[in-house]
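The excerpt is restricted to a subset of chains, each kept in its original location.
Each chain carries a letter (A, B and C) given by its place in the written order, and its residues are counted from 1.
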Amino acid sequence: MPSLQAQLNLACQSIQHAIGVGKVADYIPALARVPADKFGAAIVTVSGEKAFFGDAREPFSIQSISKVFAITAALNRFEQQIWERVGHEPSGNAFNSIVQLEKEHGIPRNPFINARALVVTDALLEGQTTTDCSNQMLELVQLLADDDTIAVDNEVAQSERDTSHRNAGLAHFMRSFGRIENSISDVLDVYCRQCAIAMSCEQLARSTLYLANNGTDPITETHIVNEERGRRINAMMMLCGHYDASGDFAHRVGLPGKSGVGGGIVVVVPDVAAVAVWAPRLNANGNSHAGTAALEALVRATKWNVL
Amino acid sequence: MPSLQAQLNLACQSIQHAIGVGKVADYIPALARVPADKFGAAIVTVSGEKAFFGDAREPFSIQSISKVFAITAALNRFEQQIWERVGHEPSGNAFNSIVQLEKEHGIPRNPFINARALVVTDALLEGQTTTDCSNQMLELVQLLADDDTIAVDNEVAQSERDTSHRNAGLAHFMRSFGRIENSISDVLDVYCRQCAIAMSCEQLARSTLYLANNGTDPITETHIVNEERGRRINAMMMLCGHYDASGDFAHRVGLPGKSGVGGGIVVVVPDVAAVAVWAPRLNANGNSHAGTAALEALVRATKWNVL
Amino acid sequence: MPSLQAQLNLACQSIQHAIGVGKVADYIPALARVPADKFGAAIVTVSGEKAFFGDAREPFSIQSISKVFAITAALNRFEQQIWERVGHEPSGNAFNSIVQLEKEHGIPRNPFINARALVVTDALLEGQTTTDCSNQMLELVQLLADDDTIAVDNEVAQSERDTSHRNAGLAHFMRSFGRIENSISDVLDVYCRQCAIAMSCEQLARSTLYLANNGTDPITETHIVNEERGRRINAMMMLCGHYDASGDFAHRVGLPGKSGVGGGIVVVVPDVAAVAVWAPRLNANGNSHAGTAALEALVRATKWNVL
């Protein structure tokens, strides 16, 4: 059997033609400026083996991937109650008519997921300042990645905050229904800082390894979440992790994962590894075009798919 | 034929049993405190004749009735262009999925109309401060009512502003679609002050007399809007003036009118008069229960209905 | 003052350039074949005076205008109960998500109104055969127009029936919610025959004269509906008579009316007259382009508008 590194090399080389396809997110200048043809990939296995390709150590904006960390923090703090606030189905929830509103105007990102993420942020803010809440989130990510150099990209955070009208609309609506308790401005501050955390493929893969190991970091043996909560997060990633293309991703890659508009995708291979890829150009559904292709190729070679 | 005053007396006396029916708006304390059994009515004819009943000279919060004055100001300033921003149909517009969202949560007020009003306010703010914009609106109302004692109820304005999450949600959504240009906070400040203008039935009837006279105040002969715009405002009041009960109102009263959650209703009798009523208890659709009944009785007696 | 005929001539001549604008309904061949540049107009006053212009005596397919006759029949048979089945507001009803579905696919006709019309037809079918029910409707129209030569265009009826998938969808949905009681096939048979009644402008104006006269035919003195029901029908026409352009029509024409995709429009001038126009080319909202223009010109000259 070829080595892990060889398999990663082969998979990534086979999809280099895909790197030039798609469009970089340009709703804020700080994202639009990212060189469009960057490409990185990293594997970290539960036994600690690593493999890298291309720009695997260059940090980028994790954006919606941060929702995995936020729900991890919220599950530990609020247990089952967080689901009563948030829900965990791919459709049929209380906010789907806002989804429709969005769709009518052609916005590619699923605001239901944003709506959920804002409620999670609101829950995490309970009883503390925005600074403390943001710091806690960053510290959790540093702990998970076992790397305290990870930081927030302040320019991205500010830029997101300045243009967060859609999220502000969602948050005010939910506030008027009593589903948001803190000030909207505070919720948006924390949420935009969380999305603006910058991480490399290596750090991302490392930081989600606990989800491949029943909730416990297999390297440091730190208990992050219990097995039951780990399964819940994996199920959520499988069913809702890729905006309106979650079904397509489940078919092509067959692994729980989460993508962000910064061009990153992280997937969990239960009992085996975590894999992160980065390629800034997005397909029509807002997922990294070359990143998805690389994961598909890797999974074909390794037979890591669970579906 | 009985005198105008006699007709008003008869109509109002015949519906006194209706005054105790319904529920006062209680979403802000300043409205909830209004004595529930107040009842006033006033007629002002195009020839200057007046008739009053009950609490006809006591000011109350005009709320959504202010939208008639805002659209009057916007029509004069922006002419046809305001319709491109706002639309004028009772249904089938770009924001109806927000309407649905609202309906699913059982909110009785039609936010589509609020969405429209916020865009009008945004247009009026163009090139001026919130203070100047609010003052202009108040001065317009004073001019229309020929009464410079009319004022904003600051407690109501502040209270509305503090609880305006739903309107903030609408405004942020519209901003994210590029339909609002000013800061949301400024738009809400001006909008809440406009809704909090306090007027009596006498002042309200007097202030809408221009709509019964092809756009010109028949007493002072001040030209307010041209005939074409006056017809447009009357058509809008006929089709959309009473939330989800506009069809019912058109059948029972048969006149263009506008209601507010403060319990006021004003109707225009083309070429004849303007009539205002006030009774704080609202029916399930958010319109004054006794007020509607009084107008229905008056119209049956006077044959003023146009339908 | 110019004679009625002179006023009609002037109004119609002033809009002849509009006859070539718009698109004839072509969803069935029998409608698509109608010469696109036909134009007719007819006035019948409550005192029996008549005026004609152009193709005023040529029959055309009345289509949705038939809903005025159906609701007249239903009101007389079921009184208030029909509103419990049908509703009478321009928006905010149980079927608005079907409306939205339709809109997303760009269909110009408001199916809510179709949904309502199908329920009315279902009610009228109660206790009789489709043939008897269709005959009753035709006899009512003949009585109203005082003209027993009026007939159903069988080719149009059959063609409508063959392509009535959308209406079948609406009817089956309503049946699944228990709102339709007869067989869907029977309801569609009767409905399609009703829409295929062929009438001239003269016959149409004559047949709605009772709505200008408190529910009683002013020529034959036949009592058709009571005053209260006549007001209800007029209010419904004012608020919902012209699909998604009812607000625009109320502004431009200022009279209760009903249009059909056959290019006909009938309006009621309370206490004065009924007016029918016919021009097959439709605007984007499915209303006769030249017909609306002619009514607008006539109303400007006669000051017949009530708004």
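FYI, a residue touches a chain if its C-beta (ideal position, glycine included) is under 8 Å from a C-beta of that chain, and two chains touch if they have at least 3 such contacts.
All values derive from a computational prediction rather than experimental measurement.
Complete-complex copy count for the single protein sequence, taken from this structure file and not limited to the 3 chains in place, is 4.
The criterion applied here is as follows: only the chains that are shown with their structure count from here on.
Under the stated contact rule, the graph of chain-to-chain touches is a line, running from one end chain to the other without closing. The most centrally placed chain, judged by C-alpha centroids, is B.
Two copies of one chain, chain A and chain B, form a contact in which over half of the residue numbers belong to both partners.
When the CA atoms of chain A are superposed on chain C, the rotation angle comes to 180 degrees (nearest 5). Distance between chain B and chain C, defined via averaged C-alpha coordinates, is recorded as 32 Å. Distance between chain A and chain C, defined via averaged C-alpha coordinates, is recorded as 56 Å.
Centroids of chain A and chain B (each the mean of its C-alpha atoms) stand 48 Å apart.
Counting partner chains per residue, chain C shows two or more touched chains at residues 100. Across the interface of their complex, chain A is touched by residues 94-95, 97-98, 100-101, 104-105, 165-166, 168-173, 175-177, 184 of chain B. Per the touch definition, chain C reaches chain B in the complex via residues 88-92, 96-97, 99-100, 103, 110, 231-232, 234-236, 238-240, 244-248, 250-251, 254, 256, 270, 305-307.
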